[in-house]
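Quick one: the structure is below, questions incoming.
Note that this complex is displayed minus one protein chain, with the remaining chains in position.
Labels run A and B following the written order; every chain starts at residue 1.
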Amino acid sequence: MSVPILELKGLTKRFGGLTAVNDVSFRVEEGGISGLIGPNGAGKTTIFNLITGVYKVSAGDILYKGASIADKEPYKIADLGVTRTFQNIRLFKNLTVLDNVLTASHMSAKYGLAEALFRLPRFRRDEKALREKTMELLSIMGLADRAEVVSNNLPYGLQRRLEITRALALNPKLLLLDEPAAGMNPDETNQLMRLIGEIRGKFKLSVLVIEHHMDLIMGVCEHIHVLNFGCTLADGKPETVANDPKVVDAYLGAEETK
Amino acid sequence: MNLFLQQLVNGLSIGSIYALMAVGYSLVYSIMNFSNFAHGSVIMLGAYFGYYAMTLLGLPFLGGAVAAALGSAGVAIILERLAYKPLRDRRAPFLYFIITAMGASMFIDNSVIATIGPTPKMYPNVFGQGPISIGHIDIGRVDLAMFIISAVALVALILFIDHTKLGKAIQATAYNMKASALMGISPSFVIILVFGIGGGLAGIAGILYGMKYQVFPQIGAITLKSFIAAVFGGLGSLPGALLGALLLGILETFVSGYLSSQYRDLIAFTLLIAMLVIRPSGIMGKNAEDKA
Partner (left out) sequence: MEYILGIFELSAINLVAVLGLSILTGFTGLFSFGHAGFMAIGAYVGGILTKNLHYPFWVAIIAAGLSAGLVSIVIGRLTLKLKGDYFCIATMGFGEAVRLIFSNMNYVNGARGLADIPQFKGASLAIPFVVAVIAIVVAWNLVNSRQGRNMVAVREEELAAQMAGINVLGSKMVAMIASAVLAGVAGALMANFIGFIAPKSFNMTKSTELTIIVIFGGLGSISGSVIGAFLLTALPELLRAFSDWRLVFYGLAVIVIMVGRPQGLLGGSELTPSGIRKMLADRKAKAAFARAKAGGRES
């Protein structure tokens, strides 16, 4: 079997007395789309925060392409090719759509500080290429006509789309999406489903998505991992997981208390 | 040995003033998670309120102290309503709060300079002349008053926070504003309350500090010391602020006494930076992982 793009091994995170993630292990195959589901507070976002280095791991390990990234700084993990979106959108609110994406593509430019301060040739060349590449990405994602709009003024659905676009600007190998369909109507959700499939093919990346919309998860994921109270509840193909009585229980239980 | 005890007494007296300022400031921080950097201006106004209450209205010292406390509490509450609340309501970034505090401080300080003028004013001497001697140690009358009044005010505060319903509401809100709001504690009310208490303590600190030295528009600069004290103790922790303030006061008098007063502030600032580097959460603060 080939090396998975991401592998969690006995991952554990404690906040004081609370164990938010408890001995979780699973893998995301190269080129695959995997789903991470579970009731509210199950520890899904915490896992994303651990993978991206925002939180320090309490125990266990995180392997990216076979090498541990558990002790790396967040920005270095991003540079390696792991990017994410946020459950509660975090755009650079006062910047335009173009600048949001341009900022994220900074690693594609190679000029140094001195070259920037004095506008040396490489600065001009790189900046021009960067802008072209960004506009191209915006067209692919259907945001080109809004390039000059301040992102805070975008409709909600487009803000989510912009966040994904910004993540793609880093040329990631692994994209983590935290509830990308939250607050969307069924129509928008369908569109998003298609988009996720397209992105995977076009940008040759692997995706790990957190979602509550069951149809989205069942529709796009090839593999699903279910969490409950920080612990693994089930892991496997969508149809197996969906019929697992433990999963049905956890979800129905959660639904009833809502 | 006598010198040592003498310094210790002086240090406790100045430390108790720092404590009055630091505790009020830290109390606001514990609720708002931001520093009221205009705290110094509120202290300065307290010194003027007390001064005018005693000279123009001819009130006795206690009357002056009450006037200073009430006046400063009022100013602090007005400041929160007019300047900070609008920012909170639209969830402005942290930067805006600091800038607003800086503007408020500049406005208050310079209003006093423009109207009352920069000339220092002397409080009437209400405590009598000459130090009080206990054994071989001399205590200035104002210093003694500073210590006693600060101690009374701080004990009253601790009793209030630990043993009254309102005090418990403050604690609950400091621990978790959202959860306590759900339990029926109005955050808005608690915020007004802490600004009022912080302002009141600032007013008392102002009148005492003004009596020890003089009253002038830049007197609020001394709050920097209370910020340092609060950081020593751990921002947002009241016992921490108290301990930090007393330690700082004692340290300062010892440095002045045994080394040179020139180094007093320099050492305070160096310690501040050292503390921030080694243990930013202070002696008693808690080190939590930010929620992302």
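Everything below uses one rule, namely that a residue touches a chain if its C-beta (ideal position, glycine included) is under 8 Å from a C-beta of that chain, and two chains touch if they have at least 3 such contacts.
Being a predicted model, the structure only gives us computed values, none of them experimental.
When the full complex is examined, the chain removed from view is found to touch A, B. Contact with the omitted chain, checked across B:A76, B:I228 or B:V255, is made by B:I228. From the set A:D79, A:E132 or A:D215, the residue in touch with the chain omitted from the display is A:D79, counting the whole complex. Across the entire complex, the residue among A:R14, A:K56 or A:R90 in touch with the chain not shown is A:R90. Only one of A:L50, A:I69, A:L170 or A:M193 touches the chain withheld from this view, namely A:L170.
Not every partner is drawn; the one left out touches chain A at residues 52, 54, 73-75, 78-79, 83-84, 86, 90-96, 99, 102-104, 106-107, 109, 111, 113, 116-119, 123, 127, 130, 146, 148-150, 153-155, 166-167, 169-170.
Taking the complete complex into account, residues 29, 34-35, 37, 82-83, 86-87, 92-96, 98-100, 102-111, 113-114, 221, 224, 227-228, 231, 235, 262-263, 265-266, 269-270, 272-273, 276-277, 280, 292 of chain B touch the chain not shown.
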